[in-house]
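Only one protein chain is missing from this complex, and each of the others stays in its spot.
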Amino acid sequence: MTDTSRPARPAVLGQNQYGKAENRVVRVTRDGATHHIKDLNVSVSLSGDMEEVHYSGSNANVLPTDTTKNTVYAFAKEHGIESAEQFGIHLARHFVSSQEPIHRARIRIEEYAWERIEHSGKGAHSFARQGRETRLTQITFDGTSWEVVSGLKDLVVMNTTDSEFRGYVKDAYTTLKEARDRILATRVSGRWRFGWTDDAQQAPDWERSYEQTRKHLLQAFAETYSLSLQQTLYQMGARIIDHRDEIDEVRLSLPNQHHFLVDLEPFGLENDTADGAVYFAADRPYGLIEATILRDGCQARIPVDLSNL
Amino acid sequence: MTDTSRPARPAVLGQNQYGKAENRVVRVTRDGATHHIKDLNVSVSLSGDMEEVHYSGSNANVLPTDTTKNTVYAFAKEHGIESAEQFGIHLARHFVSSQEPIHRARIRIEEYAWERIEHSGKGAHSFARQGRETRLTQITFDGTSWEVVSGLKDLVVMNTTDSEFRGYVKDAYTTLKEARDRILATRVSGRWRFGWTDDAQQAPDWERSYEQTRKHLLQAFAETYSLSLQQTLYQMGARIIDHRDEIDEVRLSLPNQHHFLVDLEPFGLENDTADGAVYFAADRPYGLIEATILRDGCQARIPVDLSNL
Amino acid sequence: MTDTSRPARPAVLGQNQYGKAENRVVRVTRDGATHHIKDLNVSVSLSGDMEEVHYSGSNANVLPTDTTKNTVYAFAKEHGIESAEQFGIHLARHFVSSQEPIHRARIRIEEYAWERIEHSGKGAHSFARQGRETRLTQITFDGTSWEVVSGLKDLVVMNTTDSEFRGYVKDAYTTLKEARDRILATRVSGRWRFGWTDDAQQAPDWERSYEQTRKHLLQAFAETYSLSLQQTLYQMGARIIDHRDEIDEVRLSLPNQHHFLVDLEPFGLENDTADGAVYFAADRPYGLIEATILRDGCQARIPVDLSNL
Partner (left out) sequence: MTDTSRPARPAVLGQNQYGKAENRVVRVTRDGATHHIKDLNVSVSLSGDMEEVHYSGSNANVLPTDTTKNTVYAFAKEHGIESAEQFGIHLARHFVSSQEPIHRARIRIEEYAWERIEHSGKGAHSFARQGRETRLTQITFDGTSWEVVSGLKDLVVMNTTDSEFRGYVKDAYTTLKEARDRILATRVSGRWRFGWTDDAQQAPDWERSYEQTRKHLLQAFAETYSLSLQQTLYQMGARIIDHRDEIDEVRLSLPNQHHFLVDLEPFGLENDTADGAVYFAADRPYGLIEATILRDGCQARIPVDLSNL
């Protein structure tokens, strides 16, 4: 029956968006012999009066994705890239204000960090890419108000002690033994939403905000004696809320990168943590702990599942 | 100021979930000398009364993620794996009904397809993995009602003609030339939500539903003369809504995998599509077209950004 | 001492090669409304009189890598792509014979397979990418003789029975239990070298050779009752040598993709292979079994470690 009948209720278009994803732009600025770089991956996504292109294929309202790519490169030259956030704000404002059919623009940016190579030659134009985490931001503009969600991914951290896991529920499928001294390691994926929503408000110092927020994440991870990864996660998010007035909401996704104590008894060896131990770093499966931490009274707006922003 | 002041409004916990992700389970069943396999990647995510573990680190309400892993393997033996959907339903029901503090369970499953190796030996227990798309499902249960969203990712398709792109908006940043005959290629990521929400309803035939929905996606892609990728996307979604009564909502994310006609004029060659042409298959950037197609009257529930389900 | 002294013996240049890697070329041919495609990833690597460009930076002997890229696309149009091997032969001959400083050319090609989408519309120009293995070839030409090494990677296969592992060496670090019935699964990476070396010889039918060699690999894997993965590997290689006169040498690299029988005893379940069992598919570590199988009297020329050809 399912296969052949025709529905009484036809298909209709719901939410839709389009644009050019992953525009890789490198902007060099020269201050005499000293060069500076910004290395970004910019994705544009536009929404608005787009019913016709879906229903009939008419492109009359469609600014080509190729044009959005050109705009990214032209703006990088015209306006420079002060910060990923500021650059995204320029772009989002442009698309919504210059194209009548476009009602909403969302700009997602990845930023890759570089450090200078120390050497004895002339000039300062040599860089090595830092492999540390990737910085992220997402700018959404509907013509009136802004939403800025920044964050990071692939920040890998480890505590080699001060982590326990005990006192949990035991059911018929529980075989895990309690741990009083384990490694706690995770690959942090985080997003944080700014309170700034309006051009009339003073915008945060985006660069300083990022460096400070990253520092708070790392310090809270290091300074928390952990009874569970959930507790550590909460401390990391709360540290940001407590110290960064400009941020109202934090979402963290923390895979528990299990480091299992290897059983060396068959070989006559005691693998005791107190004495310095040997661990097997496992790939899959892994625990996955996710939560939102909010400033009291604020609404949660960051999606529960962090996608590939 | 931002850096030092203490907020009047403290941090509070919002939505949270936890579980064991990416449990790789292979279930063999034997029908005499003929073997069958199911190859899944199962992720468990649980929510409920979990304030304490975040605030104080008390694990009194926490069923360990290790236990959820054990449950996956034990259920694969006890109940078998009829379909990914049915297996996820068993698991979700178990966690919510057996653990009082757990109010919601979400099971995400990837399934990898294998085909038999044809040979002249004895038995039928040899398989080669099909590299085609990965099948997906997500089961959510809150103790009362079900939400089942199935789908796929990495289904790569190409039309070598019957695709145009013309009549679009031209602004100051537009350089793209109109195309009357281009390659249209994409890597389909799709999700579809079933109308089934209640144990009292008859559940769909999950296996047949998947194969038919996949077939409709492919056929709609192939049979649509495309004026824009948005139009093709809508046809793909609408084809499912029109032919599969059990599905109320479809979300598609279609990266436009650009194949650029190479300029061979400098070498005295005409690279004419009508005559069979040579294309450069580009990596980045790429157009990204995303939309929801709904059965009229239904509410959209699939997230706008398809995460790594 | 090591850090400061100057060596008596200075640095000199050894083997070197250069070219443009990973040129992604799609060639469409039209036979009326029926289209055909070849989808390749072509890498060019050239060697010859290149001392000066390394020592002084003089590019007087250097054909730009950009030119080698252009040549790939121009040749795809001019000569078509009958097979990856034939296309590579055209390219290698061109570079060595047209550029006096270039003494050796090596062309590496990956080929991606597509299948037609069955549908009821007009024309035959719609394709879905087969995710099965990637086909490979490497053509080397020094102006006189040819070496053709073809192969594949990422061919994933599994036997769910007819595999044992017993009677091995036990030392002080051995804890593994013998297995009489286990899953044997691997991701085949293989290369095979053709006897064809000279334009005066008749070249093999490259397309048929590939399909037949692939078939022999699969069948030998399926039909071998395995006492160890080494035995299976040898049977796979020998099957090719025995049935394909045009091939003189085979190199196989077989990761043992471990599928561990899950211990379900703590849950009162017997996980017996004879009854259909549940396995944990592990990621790392994995056994890695590699060997060359030669036609008696032939010299081995394929490198011991298969790189990312």
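A, B and C label the chains in the order they appear, each numbered from 1.
Everything below uses one rule, namely that a contact is a pair of C-beta atoms (placed from the backbone, for glycine too) under 8 Å apart; a residue touches a chain by one contact, two chains touch by 3 or more.
Here the structure is a predicted model, which means the values were calculated and not measured.
Of A:Arg104, A:His125 or A:Arg301, it is A:His125 that touches the chain left out of the display.
By the touch definition given at the top, chain A reaches the unshown chain through residues 24-30, 35, 37, 39, 70, 73-74, 76-78, 114, 117-121, 123, 125-133, 154-162, 183, 218-219, 221-223, 259, 262, 264, 266-267, 269, 271, 273-283.
Residues of chain C in contact with the chain left out of this view: 1-3, 5-7, 9-24, 43, 45, 50, 53-67, 69-71, 74, 98-99, 101, 165-171, 173-176, 204-205, 208-209, 212, 226-228, 230-231, 233-234, 237-238, 241-246, 249, 255-256, 284-298, 300, 303-308.
The set of chain B residues touching the chain not shown comprises 172-173, 175, 266-267, 283-284.
Definition applied: only the chains that are shown with their structure count from here on.
Rounded to a whole number, the gap between the C-alpha centres of chain A and chain C is 37 angstrom. The centroid of the Cα atoms in chain B and the matching centroid in chain C are 30 Å apart.
Rounded to whole angstrom units, the spacing between the C-alpha centres of chain A and chain B is 21.
Shown for chain B are the residues that touch two or more other chains, namely 24, 70, 74.
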